[in-house]
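Complex shown without one protein chain; remaining protein chains in place.
Chain naming follows the written order as A, B and C, and within any one chain the residues start at number 1.
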Amino acid sequence: MYSFKNDYSEGAHPRILQALIDSNFVQEDGYGGDQFTQKAIELMKEKVGRDDVDIHLLSGGTQTNLTAISAFLRPYEAAIAASTGHILTHETGAIEATGHKILSVETENGKLTPSQIKIVLELHADEHMVKPKLVYISNATEIGSIYTKRELTDLREFCQEYNLLLYMDGARLGSALCSDDNDLKLTDIPALVDAFYIGGTKNGALLGEALVICHDSLKEDFRFHLKQKGALLAKGRLLGIQFYELFRDDLFFELAQHANKMATILREECSIAQFSFLTHSPSNQIFPILPNSLITELQKNYSFYIWEKIDAKNSAIRLVTSWATKEEEVRGFVEDMKRQLQMH
Amino acid sequence: MYSFKNDYSEGAHPRILQALIDSNFVQEDGYGGDQFTQKAIELMKEKVGRDDVDIHLLSGGTQTNLTAISAFLRPYEAAIAASTGHILTHETGAIEATGHKILSVETENGKLTPSQIKIVLELHADEHMVKPKLVYISNATEIGSIYTKRELTDLREFCQEYNLLLYMDGARLGSALCSDDNDLKLTDIPALVDAFYIGGTKNGALLGEALVICHDSLKEDFRFHLKQKGALLAKGRLLGIQFYELFRDDLFFELAQHANKMATILREECSIAQFSFLTHSPSNQIFPILPNSLITELQKNYSFYIWEKIDAKNSAIRLVTSWATKEEEVRGFVEDMKRQLQMH
Amino acid sequence: MYSFKNDYSEGAHPRILQALIDSNFVQEDGYGGDQFTQKAIELMKEKVGRDDVDIHLLSGGTQTNLTAISAFLRPYEAAIAASTGHILTHETGAIEATGHKILSVETENGKLTPSQIKIVLELHADEHMVKPKLVYISNATEIGSIYTKRELTDLREFCQEYNLLLYMDGARLGSALCSDDNDLKLTDIPALVDAFYIGGTKNGALLGEALVICHDSLKEDFRFHLKQKGALLAKGRLLGIQFYELFRDDLFFELAQHANKMATILREECSIAQFSFLTHSPSNQIFPILPNSLITELQKNYSFYIWEKIDAKNSAIRLVTSWATKEEEVRGFVEDMKRQLQMH
Partner (left out) sequence: MYSFKNDYSEGAHPRILQALIDSNFVQEDGYGGDQFTQKAIELMKEKVGRDDVDIHLLSGGTQTNLTAISAFLRPYEAAIAASTGHILTHETGAIEATGHKILSVETENGKLTPSQIKIVLELHADEHMVKPKLVYISNATEIGSIYTKRELTDLREFCQEYNLLLYMDGARLGSALCSDDNDLKLTDIPALVDAFYIGGTKNGALLGEALVICHDSLKEDFRFHLKQKGALLAKGRLLGIQFYELFRDDLFFELAQHANKMATILREECSIAQFSFLTHSPSNQIFPILPNSLITELQKNYSFYIWEKIDAKNSAIRLVTSWATKEEEVRGFVEDMKRQLQMH
């Protein structure tokens, strides 16, 4: 049984484990005061092309989202998110638990547009309603789509005009940036958003997300927020070592490229087999629509999520690839699929 | 420069790193649904001697405290803690941030007693005040003292009589249980408290605390709380693998014994040198009171915290040892201390 | 200029003011410990036909909703509400500010049905999502519709089957119970919901909502919640005196009947004039769809909200009547409307 269920099924890239071993007995200060974290942060500032950003390393996506968003908003301010947004659907009300409403927007493809946001703003006119303040986007989105530079720039300009903060959840930012469809560079992002995070957990780390705060007004006292939310690891080095390893050369991008390449094989083979897709997803998650009978056969050797029932005979499944996905297993899946198709 | 600043200065015990390497490419479900976590939990249930407890693995102490305490209390209920309690002093108001007041009790030695708690209860008589509901203790305490079985039993009986929950922060539980003064067994604890955690971060793990919920009424839906607080790691295996390794034989206890042994050397040598202590601390933290001139000399080769000014000429320092503390460095510290004393 | 903007444009019914004067110099305990509050509560228990409910008097609807809902839910539990629900739209995220998500349901007429709720339940399957626990309904709804006894009974049975709490916002309960369409008695309600409130502010009081807690498990320590949310008035008598006056005979119902009668005149005359309505609303709020030109004319002498643009030439307006609405003004509005229609 091989799993395409998600991109966190294995441990860490071996180079990361090796870096942990190599540094293991160096004594360091706790809570991110260690040299590894400091070096990682300096390195990442270079990689994003900006000295003046603040970078903090956290353990996971939900933790990063809830810590950042609750730090950025005043009590009556709300976030706006696509209805597919992770904070809306799969974080157990973590944002609301910090006191903030999330305003949901139905989208075609998981991506928000200025005109959609404008409708929300127009509906929130006075103090009897929350005040929309932060636009939450994911790149790649939860359904595999990615933002173009043009789309992001449009959002940026809109947010500035309406005094909104723009926050990008980058749990799968590596995959987005390495997509064949992508025209965005990591160095473009700090000018386009007020804060974003670079996901490590889903791109080769044991755990870790690097929150990059670009807007000056959001930086103040952020470590207080981290500590208060339980997000400061005593052995902060654990995060620093990993991010340093991911970024000291191009490992971060190589891992994402591999994940995307594996997804591309699956996508192309599904296309060749005349299957359609729930959504256009040029990253490491694809959602082909398959006959239920085929799904049942594939489930004998592969695990994956059935995402959505399409009609009586077909369902969309989700296939996720990662830095660790083995090409031979991808090829095996394709072969199995073809074999099943020939048999029917 | 050798550090006695804390017990999280190094990485993890090598066996733990090895276990991560060995398991690295096994595909597993996320969020604690992996076999390693399940095995670790089963094993720890054996070690605490109770099948019917619930065990959850979290990343750090503040996270564990805030998740557990906010889950256990209703909005108007408060915790009671010694004024030295970690939740009162060093968690940036994390408990209050979840909505709950902590009632502070001055103690001699960091340990709470029934009579002290009773005074708090008597002061909280009606709905104009919070309702004290949870007694927070640390074992070992933040100043190195430990609870005897008798003391814990007295607290237990008092809490039951007054319908209070008893929660033990076990960030340094290993050191407490391995102290020469200790008469408490790990298997005693589930009957004595409603919930407690077994600290991994300060006893050889990269990160990780194992929360053990003993009282049935506190167990329900706890994973919702974990997720909502950002405490569910996608690669939950990272915690499971470590705790399994710590408990599959006696590694957890061996590491704590080593830490204690190193502290004992320091404690005994300070006693021989006629130094007194801020407090009796039979665990891995000691607080000798030294002349400031000696402290200045020692700081040239060793890092540690100056804990408290005692008088114009003397201060208490904190020396913390751990699983990773090297005996040669401890001996070196002692020699340096003796040498300095002879010179003056 | 006469206002049909809302049902809280005037002060209180004169009998209520007189009751305040009559009792003014009687010395009483604070915070609801006064005889007036106690008598009002006893009286209201009779009126709802149940000795075993708990009744608390609060100042306003938002305060009542936020205090009750946050008291009833555990941190990860969510409310379900119609998308028109007051807690979703016009309380500035007050429920979210207490930490709880509200799951929104699109409805035809502001009323929730079991099948709609079931869909929400099915989408919330595990600990990565909030747990739907409380169904919030308003009666009358925010758009003037009311629940039949059959509809409420169906909701009740569904909630019991799925272990959900059913909470009714009764800001306009008087109007609902006095509607010509209504088949529900006040004495029916305690068996049909877990908690509800009887609105005073919109039915003749200066301020005041009476929260009735029917389900035993929700009663415990509720006064702690009240105090913590700032909802315990020092001079609680102010609420007790008013509710006693409203319920010592049938004043509460007479006032609602008057409001409904005034709305009925407006509704019928709009119907006679061949205008349609945004929604069927047999209570004290109606939403006729009028030509914009007519609206402009009417606005010269009457104030009311333009609720929704229907097409280029027509809009729905909201007309609200109350215990204080003068029939002569209603007749005047009708005459003005007719006159305008004849002129065009």
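As a working rule, contacts are C-beta pairs under 8 Å (C-beta built on N, C-alpha and C of every residue); 3 or more make two chains touch, one makes a residue touch a chain.
Since we're looking at a predicted model, the values are computed, not measured.
**Student:** Of the listed residues B:His90, B:Lys313, B:Lys326 or B:Arg339, which contacts the missing chain in the full complex?
**Tutor:** Missing-chain contact among the listed residues: B:His90.
**Student:** In the complete assembly, which of C:Thr37, C:Asn182, C:Thr201 or C:Asn260 touches the absent chain?
**Tutor:** Checking each option in C:Thr37, C:Asn182, C:Thr201 or C:Asn260, the one touching the absent chain turns out to be C:Thr201.
**Student:** So one chain is hidden, and I want to know which residue out of C:Gln27, C:Gln274 or C:Gln342 touches that hidden chain in the complete assembly.
**Tutor:** Of the listed residues, the one touching the omitted chain is C:Gln27.
**Student:** For the chain that's not shown, point to the residue among B:Gly49, B:Gly99, B:Pro291 or B:Gly332 touching it.
**Tutor:** Of all options in B:Gly49, B:Gly99, B:Pro291 or B:Gly332, contact with the hidden chain holds for B:Gly99.
**Student:** Specify the residue from the set A:Arg15, A:Arg223, A:Arg248 or A:Arg331 that touches the hidden chain.
**Tutor:** A:Arg223
**Student:** Just checking the interface: what residues of chain A touch the absent partner chain?
**Tutor:** 31, 70-71, 74-76, 98-99, 127-128, 130-131, 221, 223-228, 232
**Student:** Extract the touching residues of chain B with respect to the undisplayed chain.
**Tutor:** Touch with the absent chain occurs at residues 75-76, 78, 89-93, 96-101, 104, 127-130.
**Student:** Considering the whole complex rather than only what is displayed, give the residues of chain C touching the chain that is not shown.
**Tutor:** Those residues of chain C that touch the unshown chain are 2-3, 5-6, 8-12, 14, 17, 20-21, 23-30, 59-67, 91-94, 97, 201-202, 206-207, 224, 227-235, 237-238, 324.
Note that only the chains that are shown with their structure count from here on.
**Student:** Need the most distant chain from chain C, centre defined as the mean of C-alpha atoms.
**Tutor:** Between chain C and the rest, the longest centre separation is with B.
**Student:** Would you pick out the residues of chain B that each touch at least 2 other chains?
**Tutor:** As it turns out, chain B has residues touching two or more other chains at 224, 227-228, 232.
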